[in-house]
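Submitted below is the structure of interest, expressed as structure tokens.
A protein chain is absent from this complex, but the other protein chains hold their places.
All chains are identified by letter, namely A, B and C, in their written order; residue positions are counted from 1 within each chain.
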Amino acid sequence: ATLEGENTAESGPVEEREASELVVGVSISTLNNPFFVSLDEGISDLASENGTEVKSVDAQNDTAKQTNDVDDLIQQGVDILLINPVDSSAITPAVESANAAGIPVITIDRSSDGGEVVTLVASDNTEGGEMAAEYIMEISGKDVVTVQLEGVPGASATRERGKGFMNIAEDSLDVVDSQTANFDRAEGLTVMENMLQANPEIKAVFAQNDEMALGAIEAIQSAGLTDSIQVVGFDGTEDGIKAVEEGKLSATVAQQPGEMGRLAMQAAYDYFAGETIEDYIASPLELVKK
Amino acid sequence: MEVKMTGIKKSFGSNSVLRGVDFDIQVGEVHALMGENGAGKSTLMNILTGLHKSDAGEIRIDGEEKRFENPKEAEDYGISFIHQEMNTWPEMTVLENLFIGKEFKNKLGIVQTKKMRALAEKTFNELGVTLDLDEDVKNLSVGQQQMIEIAKSLMTNAQVIIMDEPTAALTEREIDILFKIIRTLTDKNVSIIYISHRMEEIFKISDRITVMRDGVSIDTSLTAATNNDEVVRKMVGRDLEDYYPEKHSEIKDVVFEVRDLTQKDRFQNISFQVKSGEIVGFSGLMGAGRTEIMRSIFGVDPLDKGEIFLEGKKITINNPSSAIKEGIGFLTENRKEEGLILDYSLRDNISLPSIDGFIKKGIIDTKAESEFATMLMKRLKVKAESEFDAASSLSGGNQQKVVLAKWIGIGSKVLILDEPTRGVDVGAKREIYQLMNELADRGVAIIMVSSDLPEILGVSDRVIVVHEGNIAGELSKSEATEEKIMKLATGGY
Amino acid sequence: MNDIKESKGHSKISLGKLGPLLALIVLIVLVTVMNPGFIAPTNLLNLLRQVSTNALIAFGMTFVIITGGIDLSVGSTLALSSALMAGAIAGGLDPLLAMLMSLILGTVLGGINGLLITKGKMAPFIATLATMTIYRGLTLVYTDGNPITGIGDSFIFKYVGRGYLFGIPFPVILMLISFLILFIVLHKTTFGRKTFAIGGNEKASFIAGIKNDRIKIGIYAISGLMASLSGIIITSRLNSAQPTAGGSYEMDAIASVVLGGTSLSGGRGRIVGTLIGALIIGTLNNGMNLLGISSFYQQVVKGIVIIIAVLLDRKNKK
Partner (left out) sequence: MNDIKESKGHSKISLGKLGPLLALIVLIVLVTVMNPGFIAPTNLLNLLRQVSTNALIAFGMTFVIITGGIDLSVGSTLALSSALMAGAIAGGLDPLLAMLMSLILGTVLGGINGLLITKGKMAPFIATLATMTIYRGLTLVYTDGNPITGIGDSFIFKYVGRGYLFGIPFPVILMLISFLILFIVLHKTTFGRKTFAIGGNEKASFIAGIKNDRIKIGIYAISGLMASLSGIIITSRLNSAQPTAGGSYEMDAIASVVLGGTSLSGGRGRIVGTLIGALIIGTLNNGMNLLGISSFYQQVVKGIVIIIAVLLDRKNKK
């Protein structure tokens, strides 16, 4: 009786490879979200510029499916895996399997709790949450009535952004409600509508991503409260940035998913060029405001 | 085993179905239970076997008071019930059907197919049944399914066997076998409770007759000491004149004709004519293909070949809808499965095939619809409180009249009636015959498929006999006798 | 015997019929007691607007369920027709035409379900499970997983989801109009009568000359049409078409229909019940949010309410 991923293949010196000979396996948490679509595009853009073959799979936000997907990529003998985990803990065994097969792993956007990874390319979600809370304080003042729209329960982004946000908000904002809208625009709309009914005196909203923020804005607009409520989103998607420019969204903590993808792909090239790689590559966060 | 039921009462909601019934069974007798549709015969038996609970009354078995919690308990005690509505599992095999709920199994709960197969084969031999034990029951004819029900009950070694209309779907030959079996059983001191609407059978097989009317047991007498008319009088509460009413309709031109109808492996080159005002009886053994022919004419099943003419004009029928548009009506042999929507009101049922005729500005004119339904119900003497009663609340005979009302409602020029009186009591039967005559008087051409020979002889102007998918012969009213029909039906010449 | 008459219900008003309404009233009273803000007119209008998108889908689903079928593909139909509409508008098509196109598309997608079920003789569950996957996949292929935006200039298009008529949100008006039309279709026309007949006894209906296949295809087409109408409202409200729109909407729609007293085994049902059912679901969602109940507990409560309502309804009908 043996266990999968038990005996890690010893990591000898990396065999140097040209970008054009590489086959890269990419596992994305979900392509039903523009954020990850950009991330995926960032990877494949840089790959095609360098003639690298990419095999990309979509876990559809299912942790178990992602493990299967990674197995399938391992089966195909890819040279390196770029994994954007659905969940940091659940991805661990898959990373261990890759380790056992001697395939290096780079995680993107979310980390792996276990196994060995070459590097993590991500923005600091906790810091992003803090940035959002601080900005709300800056524009609306201390102790304003604030609500939070949370992402998919359990997702690391939800946890970390919530944690960062509350780090600041606990003492300096009056957070009266926090509900999940599952990173989804339509849910952002209805949840916001209901929150407005329950707390008409709301002055600020932190939405853990732009999709929910855009939904919330529609709710605020139809309640005729556009001028009195500030909304801060997260991600800096195309729609989000446009909304900031139009003055509908106060600000968004912009991640750069495309850049994140490119950074991850670049890290893979660097790895096969024999360079040393940092454990953590920060993808820039930027507060986009008008 | 001796069974004595006294003062049995039972209501379903506000409907009191049994209002004090006395009934007893002696060892080794065949006791016929008679009564109109809805008299409460099946309900009484359901109470005896524990499917329903009585509201009042007492059941004694061999002197001891007894109440079964469920049918299985009654069966284990030696009382077996062959139900009127067949309790089969169409998707399962004959063998599986025979043993459901009482499979032989070993200590591990694994079923022992071999043992069961042996017993089944033995029982089939006794019954003279030749059925593949591995055949799915859905592929069997109604008659064959009925034989399985009988075999099932024989295998339980019951002391009392209740047969609720066991012959409704059997051929003459199968009925003979059944009667022989009943004789051997009674010789072994098994008692039979025999429920049937067929008079001639009752007098052939029973020792005693109990008549029920409106939930009360009217009378019990020795079969030898009574006669047909007396029993009928007790059942319906008045004298019925001739069983088959006189028919005087004028038979005119050919209204309906088919030529060379063929459906591969089912029937071949069927040609016949029906005239205005004429009732043509279709006789034949069970499974001869009569139903199949009628279904194809009506567009339910496709034809491989053949032509259909109505009033001299060739017509094409692709589905029931086009048949109805041409003025053809079809009362199917299975009213519960194909004739009625049981949960729906009488009005909704009656108006269904003509519903497109009740549109006023795109909306159904429900007033006109109700009038239409009540008018037909009156004409057919349907016993019901109102047109809003659910079809399921009517007795079998009345349900059958509702189906007829449907087809009369479309103004049928040709009416196909498949087993129109199956499971219908004497009184209602006669009313249905009268209706058929009335329709014939008004020039409707009627085709009646029936497995009841006396009925075929009593009602038809002309008899067509089908044998294995072919027309074996045609007999005029004056020529037709039971012997001649049977000879044609069995292929003997 | 009484129960049969009642459950069919001609003219007479019966307990069985009132069950869902009573449940709704109890719910409203409960929520109001706990948070009087609930019955503020603005909240009620807000509630109605939220209800409208689910109610529209549930209206179509009512027809489907009365025939004994089910339509799992409504959410995907909504997403696909919305995406193509949004794409067309973004591509310069007149919004009115684009909306019409979306409705036609929804009808066609529903019709495909009907064809699979009738001509293909597939079980409705499995046929619409398959098209649910296919339509969703096509939506993702078409949108490449991105929402479609840049559709927000036309007044008419904005009005559909965000407008008000005499102070009433336009989606609510659309819901009421659709309700009225479908009520008449279901309960007053031969099409409706045939819908019931098929659900009551398919064989008997066929023998009675009803073109079962044609009616069924029509019914699934209606379901698709209502899904696409709901999609137009959602797209207008969100000012964008989401590839994930409508995910698991079938469940809320089915729950609404069943809460309204329509039987999943077919042959029995009322569209008024469905409206009430949708209001129950909507009140639950809105009310629990107002009461600040965490979304995790909300799911638990919603499930329990469904069970209680169905059990009570069963009891009333007994």
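Basically, contacts are C-beta pairs under 8 Å (C-beta built on N, C-alpha and C of every residue); 3 or more make two chains touch, one makes a residue touch a chain.
Nothing here was measured: the structure is a model prediction, and the numbers come from that model.
Checked against the full complex, the candidates A:62, A:238 or A:286 give a single residue touching the omitted chain, namely A:62. Although one chain is not shown, part of chain C still touches it, namely residues 70, 116, 120-123, 125-127, 129-134, 136-138, 140-141, 144-145, 251, 254-255, 258, 263-265, 294-304, 306-307, 310-311, 314.
Residues touching the missing chain, restricted to chain B, are 51, 70-73, 75, 83, 87-93, 96, 99-103, 105, 108-111, 134-136, 139, 265 (touch as defined at the top). Listed for chain A, the residues touching the missing chain in the whole complex are 1-5, 31, 55-58, 60-65, 67-69, 71-73, 75-77, 87, 89-93, 113-114, 152-154, 158-159, 180.
Keep this in mind: only the chains that are shown with their structure count from here on.
Shared contacts of chain A and chain C, meaning chains that touch the two of them, come down to nothing at all.
Across the assembly, the mean Cα position most removed from that of chain B is the one of A. With centres computed from CA atoms alone, C is the chain lying nearest the middle of all the protein shown. If you average the CA atoms of chain A and of chain C, the two centres end up 34 Å from each other.
Centre-to-centre separation between chain B and chain C, using Cα means, comes to 44 Å.
Centre-to-centre separation between chain A and chain B, using Cα means, comes to 71 Å. In chain C, no residue touches at least two other chains.
Looking at chain B, one finds that none of its residues touch two or more other chains.
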